[in-house]
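Removed from the display is one protein chain of the complex; every other protein chain stays in position.
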Amino acid sequence: MGSNSPFLLAEVTLLSALQMGYLARRVGLSRMAHKVLPPAVTGPPEFERTFRAHQNCVEFYPLFLVTLWTCGMFFNEATAAAAGLVYMIGRQIYFNGYVNSSKKRLPGFFLSLAVLGTLSLLAFLGIMRGILHKYFHIHLD
Amino acid sequence: MGSNSPFLLAEVTLLSALQMGYLARRVGLSRMAHKVLPPAVTGPPEFERTFRAHQNCVEFYPLFLVTLWTCGMFFNEATAAAAGLVYMIGRQIYFNGYVNSSKKRLPGFFLSLAVLGTLSLLAFLGIMRGILHKYFHIHLD
Partner (left out) sequence: MGSNSPFLLAEVTLLSALQMGYLARRVGLSRMAHKVLPPAVTGPPEFERTFRAHQNCVEFYPLFLVTLWTCGMFFNEATAAAAGLVYMIGRQIYFNGYVNSSKKRLPGFFLSLAVLGTLSLLAFLGIMRGILHKYFHIHLD
């Protein structure tokens, strides 16, 4: 890879994958603590909240990757990478909150949603600029 | 990014991520309508069908992204992007049908499967052509 490679995006992506691995581990530890043996996914409320917290992170992870990379490649890499770190923080607040109580999942969830919305909007602007340039010969910068 | 950037793939990918966000929202609205509080995932049949419809879309989303991008980068971008839009339509038909009844999930499901099969086949042809060219010096075009 040359010097133009998206190292920052790659670094944030790899960190986010490690975070997802860590959250999966937290579910495993919760299984042990509450004696919920696989393949069961029901048990004490705290286990069920931990399980669902992880599932929600899993459901949103591809959306995060898509918006991170489209924003990073078509708008600006450093902006996307920084937003990616904020998303990870939001997800950690979400997960830790949800383990404690269902209501405490909300602040982190809304933070992570705000980041996804921002990444999507910037990605959309960057892609539309490219499409106008390439297919309609309209130059916006 | 230069003019050779895959803007169409990026645009379809971003749209598909927004669709996934919209389907997640539909599950949230169904939770409220049927008073199924997190972390519960069981409840009235319509909620359970809505929940499973979304889960199935989540399960297949990475497969869609992989086949969309391998087809788009190694076979043809416009073909892949158009197929990607058909996949999104298929998934919407699937989701809306499944919410109504389990049987009505099938037409949209088979449409989305047909798109995945087509994207996979074209991606395979494109990649094999590249491998024959690069590693075996066999030129097919």
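The chains carry the letters A and B, assigned in the order they are written, with residues numbered from 1 in each.
Here is the rule we go by: contacts are C-beta pairs under 8 Å (C-beta built on N, C-alpha and C of every residue); 3 or more make two chains touch, one makes a residue touch a chain.
These numbers come from a predicted model, not from an experiment.
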{"item": "Subunit A residues touching the omitted chain (full complex)", "value": "1, 3, 5, 7-8, 10-11, 13-14, 16-18, 20-21, 24, 37-41, 54, 58, 61-62, 65"}
{"item": "Touching residues on subunit B - with respect to the absent chain", "value": "45, 48-49, 51-53, 58-60, 62-63, 66-67, 70, 73-74, 98, 102, 105, 116, 120, 123-124, 127-128, 130-131, 133-135"}
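As a convention for this text, only the chains that are shown with their structure count from here on.
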{"item": "Distance between chain centroids, defined by C-alpha means - subunit A, subunit B (Å)", "value": "19"}
